[in-house]
Every structure is written in C-alpha cells, then in structure tokens.
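Only one protein chain is missing; all other protein chains are in place.
In order of appearance the chains are A and B, and numbering begins at 1 in each one.
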Amino acid sequence: MFEHIIPKYNYWIYITLMMIGLYAMISKNNLIKKIIGMNIFQTAIILFYVSMGAKRGATIPIIEHSQGHGIIDVTRYINPLPHVLMLTAIVVSVATLGVALALAVKVYKRYGTLEEDEILKKIKEE
Amino acid sequence: MKEQFPALIVTVPLLSSFIVSISGWVRRSLCFYITLSVLILINIFSFSILNQVICSGVIQYRLGGWEPPWGIAYHIDHLNALMLCVISVVSLLNLISTKKAVERDMEEKRGAFYTLYALMITGLLGITITGDAFNLYVLLEIASLTGYGLIAIGEDRAVLSSLNYLYMGTIGACFYLLGIGYLYIVTGSLNMVDISHILPSLYNSKAVMVAFVICMVGLWIKMALFPLHGWLPNAYTHAYASSSSLIAPLMTKVMVYVMLRVMFSIFTPDYIFRYINPGRMIVWLSISAIFFGAVMALSQKNIKRMFTFIIVSEIGYMVGGAWIGNRVALTGCIFHMVNDALMTLGAFLFLGILSHNNIDETFDGIKGLTKRMPFTMGAFILCALSFIGVPPTSGFFSKWYLLLGAMDAGYYGFMLALIVSSLINVILFFRIIEAAYFYGHDASEIREAELFELVPLFMVVAIILIVGLLNAELVQYIIDPAIPKMII
Partner (left out) sequence: MNGIVSIRPLLAILVSLCITPLLASSRNSNIREAWTFFAATLKFLIVVSMLPVILRGKDISFTVVHIMPGLSISLRVDALGMIFAIVSSSLWIITSAYSIGYMRGLKEHSQTRYFCFFALAMSATIGVAFSANLITMYMFYEMLSFATYPLVTHHQDEEARISGRKYLAYIVGGSIGLVLPAMLICYGTVGSLDFVPGGLLPPETTRGMAIVLLLFFLFGFAKVAIMPFHAWLPAAMVAPTPVSALLHAVAVVKVGAFCIIRVITQVLGKEILSLHNLNLLICLIASITILVGSLIALSQDEFKRRLAFSTISQLSYIVLGVALLNPKAFIGASCHIAMHAFGKITLFFCAGNVFVATGIKHISKMRGIGKRMPITMLAFFIGSLSVIGLPPTGGFFSKWYLLLGTINVHSDIFLAVLLISSLLNAAYFLPIVYDAFFCPEEESQFEGGIKEAPLWCLIPTVLCALGSIGLFFFPEIFLKLSKIALNLIGL
C-alpha cells in the first residue's frame, strides 16, 4: 500500500490542496474567502501540471551555446512544456481572480456586506 | 487567402476587440459598426470554411506552420464548420437586434459591452475550431470570463448571479484542465488527433478513465446538465436582455459540442461505447434533466426564468441523444444543437423586444400583446411551435431523430421523456400565448417593435423553417459525415 502513497507524495499534496480550495469555495460564507478558495483550487491544478515535468537528477531546460549544436540528451532536462502551459494557466487564473474581485467589490457597493447569508437576506427583503 | 480563414476567424475578432475598446473612449457610436463589420466578416469566413469542408473534406491548419504535436493544429471537420456557422449567424442577428437596447440601457458602457461581445465571439469560435486540448481550455476561459462580465453588466442581482456562475464555471473549466493533465501524463501529447492515436494502447489505464470522468464532469458543469445546472437560471434571468440573448443560445450549445469533440476526437467512440460504456447511466441522467427542467419551468411566473429552465431541459435532449450511441440519435443531437441555438435566440430576442418596450416579463405584463405587437407575437408563436415540435419547423425533425434513435436502441424512458416534455412545452408556450391573446391591455403606448428588432427575429423564424424543410440536405451533407464512421 505504501508504494501508492510515498513515491507519489506530490500528487497527494496537490489533491489535498484542491480539496481545501473546493471546501473553502463551498462552505465559507465570506465572498473573499470563496474567491481565495477558488484560487487555491486553480493553483493546486497548476502545481499538479508543473510536477509532471519534474525528473530525478535533471536540470532546468536551458541549452547553453558553449555545448555546441550536438545531440541533446533530453533526459537531462526537465520537461518545459507543462511550465509553458501553466504560464498561460496562471494568466487565466489571475484574470479570473481579477474579475471575481471586481464583482465582489460591486456586490459590496450594492449590499454593504461581503457575507453571503447577509446578502441573501437583503435580497429576500427587497 | 482562403486557406488562412481558419486563423483569421479567431484573430480578427480578437484584434478588433482592442479597436472597439479604444473607440469606446474616443467615439462611442463607432463601436457598433466596427463589431458589425467584424461579425459580417466572420460569417463570410465560416460559411467559406463550411463550403471548403463539404467540397474537399477535413481541413488541417497548422498555426505558425508548426507540425503537431509541437504546434497547435486546427482540425476542421463537418461538425466544427457547422458550429462555426451557427455561432456566426446567431451572434450577427443578435448584434443587430440589440443595437437600440444597448444604446438605451448601457449608454456609457457601450465600448465595454462591444469589446466583451467581440471577445466572447473570439472565445466561442476558438473553442469550436481548435484541435488542441489545452488551446481549448484557454479559449474556454476567454469565453467564460467575457460571459461573466457581460452578465454582470445587468441590474443588481446580476452581479451576485454572475459571481456564482464564476465559481461554478471556474470549477468546471479546472476539472477539464485536470482531465487534460491526466491525459498529458499518459500520452505526452496535447493534440486531439494525436491523443486518440496513442490512447488505444492505454485503454486499461485507470488514469485514462479518471481523465474521462473528470473531463465529462467539468463539461457538464459548464453546460448546466442537471444536477449541475444551479448557476444557469439566476445568471441568465438577471442579466440584461442584450447579454442573455447572446450567451443563452450559444454558450451551453458550444459546451455540448466540446463534449462531442472530447467523446469522439480525444477518446474514440470505441473507448467510450465499447470499453467503459456509461451510456445507460448518462441517458437516465438526461431523462431526469428533461423532467426537472420541464417541471421547474411550469412553476415559474417570470417568462425569462421559464425559458432558462427550458434550456436545462433541452440540454437533457442533447446529452441523452449523444450518449444513446447510435447514428440516428447522434444526428438528432447535432441537429438539435443547431435548432436549439436558433429557437433560444428567437425566444430571447422576443424577450429583448419586451424589455426594450418596458413590458414586464411576467404573464400579467404581456396581456393583450397580440393586439399591440402582432408581428412580434406571430414570430414568437412560430418559435414556440418549433420548441413544441410541430412540422415543418426544424424542432420537429430533430425530435424525430432523437425519438427514432432512442427507439432503435431501446431507451423507451428517453422516448417517454421527450414526448412528455413536448406536451409540457405546449402548456408552457400556450400559457404565454393565452396571456397575450385573451386579455385586453389598457396602456396604449406600446407600439409594434422597431424594424431593427423585428427583422432579426423574422430571419430567425425564416431560418428555422428553411432548416426544417431542407433538413435532409443538412443531414446528408453536413451532419452525417460529422459522425465518426464506427458508430452505427
């Protein structure tokens, strides 16, 4: 059983982070906390991807000119593709965060509170 | 030049959104015309692409000339091309129809509105045309974020509804991303066609199955399949009519398209129908979606909210049709995507006309409307007949294919759900028609809707009738080649 947990500790950490993020989104009352939960959720997925590219004993994927243009041994470099993809994903995540926070500001201006149950109460009264 | 259309169809609206944004500061009245010319161009591009695909088969376009799997490739087959045309036509008709409404409701924010409009179209077109799984995620998020923005422009409840939509939409997109991540781990590629070639040797891998499940759940959240539909009624009801008439016909249908794309191009039909085969379960899920949507729609007093529940029901039709697994049902599903986009556009354009004329969107508000706005009501009644499923409107034919496919495969529950749902639609729409027809209306200041709003509505109705009458050609030349050969 332990061979499923210990060598794959990175995946377990990211699953836990994802679940923390989801839990925050669902159960927290404060809008900002929900948004932060969403961000944690997205970050966990980003970390998941990045960890895909890691290899034991490999170095960062930058090729020095001094080595000439001979045959590159791919196994010596970590996979740069997930990093590149995740740059895009981070941008998307930041944009989503921005939109969410802007909406939260608008909600605050309108209802005067950031607690969801109070907002729902105010809506019911209207 | 024609070969570059696939790239242009995404880049032109993207770049034009900047121009619109700038013109929003400089000279607001130009925004509409810039967007209009862009959308006309998009229409020309998409119909030209459709024509090319029908004549010469699948188009492979390499962005930047890079071969996959290193570069992003566009793989355009009949299904893509059809959806491209649907998106272009719907967005153009909606743009024209909502011109006056936008001028009145969102005077200062016009620049922002048209920018978001152009970006949303970019996102939707990009989702439809791409052949790369990660590229799809990016464009999905572009479309979603602009959607959140467009919805939030509305009145006060709209902001909270948009925020709730944002949470659920982000979860959905992230699930999709996670699923693609799993696939990347086991196959090392992000190109859809490439993955489908590598996957057969990995059928018994648990990672692939998990990837499939997570991708599907993510997409179901985004397309509002019951029970993951919670965001849809509020988000679409509280948004302004101009925004909801763009998002409602398109967003969920494009998500159904993505589901089909994931089902057929990434995970091949072999895998999903023979290896894991969750068809029965998913069809039962869609049956409950159909009943739930119909029952909830019956209990609504607000007409717009009623339509959103009808959308939930229609998504049930499409998902059920896709998962029944035979050719006929899939024809029904794809045809219904086209029809539903058109019918929902008609319904929401009608709502837009109502809100533009300050008519309350409840049964009390539309009393006596047939007398005041006969043309609008006439066009709406034809849309209603398409929802109900009366020949020769196109709604009948897609229902027929779905029913036939369900009967061939033995899913009698689905057949029953479709028929009961049609009967409930009769009740829903005739409640509206009754309210408009029977009661007199005192206020006499409601004139017929303006030409700007009427002409797109009439065009929608005309297209519904034409698509209905010519559906044999549509099925034979476009929809049938779109379905993978191995499905019988």
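Just so we're on the same page, a contact is a pair of C-beta atoms (placed from the backbone, for glycine too) under 8 Å apart; a residue touches a chain by one contact, two chains touch by 3 or more.
For clarity, every value in this text was computed on a predicted model and none was experimentally measured.
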Which displayed chains the unshown chain touches: B
Touch with the omitted chain, as defined above, among B:F47, B:F292 or B:Y437: B:Y437
Residue, one of B:A112, B:I276, B:M407 or B:I487, that touches the chain absent here: B:M407
Residue touching the undisplayed chain, where the options are B:L41, B:I276, B:L469 or B:I487: B:L469
Residues belonging to chain B that touch the chain removed from view: 385, 388-392, 397, 400-401, 403-404, 407-408, 415, 419, 422-423, 426, 430, 434, 437-438, 469-472, 475
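In this text, only the chains that are shown with their structure count from here on.
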Contact set on chain A toward chain B in their complex: 22, 25, 31, 34, 38, 41-42, 45, 48-49, 52, 82, 85, 88-89, 92, 95-96, 99-100, 103-104, 106-107, 110, 119, 123
Touch list for chain B against partner chain A, complex: 134, 137-138, 141, 145, 148-149, 152, 156-157, 159-160, 162-163, 166-167, 170-171, 174, 177-178, 181, 184-185, 190
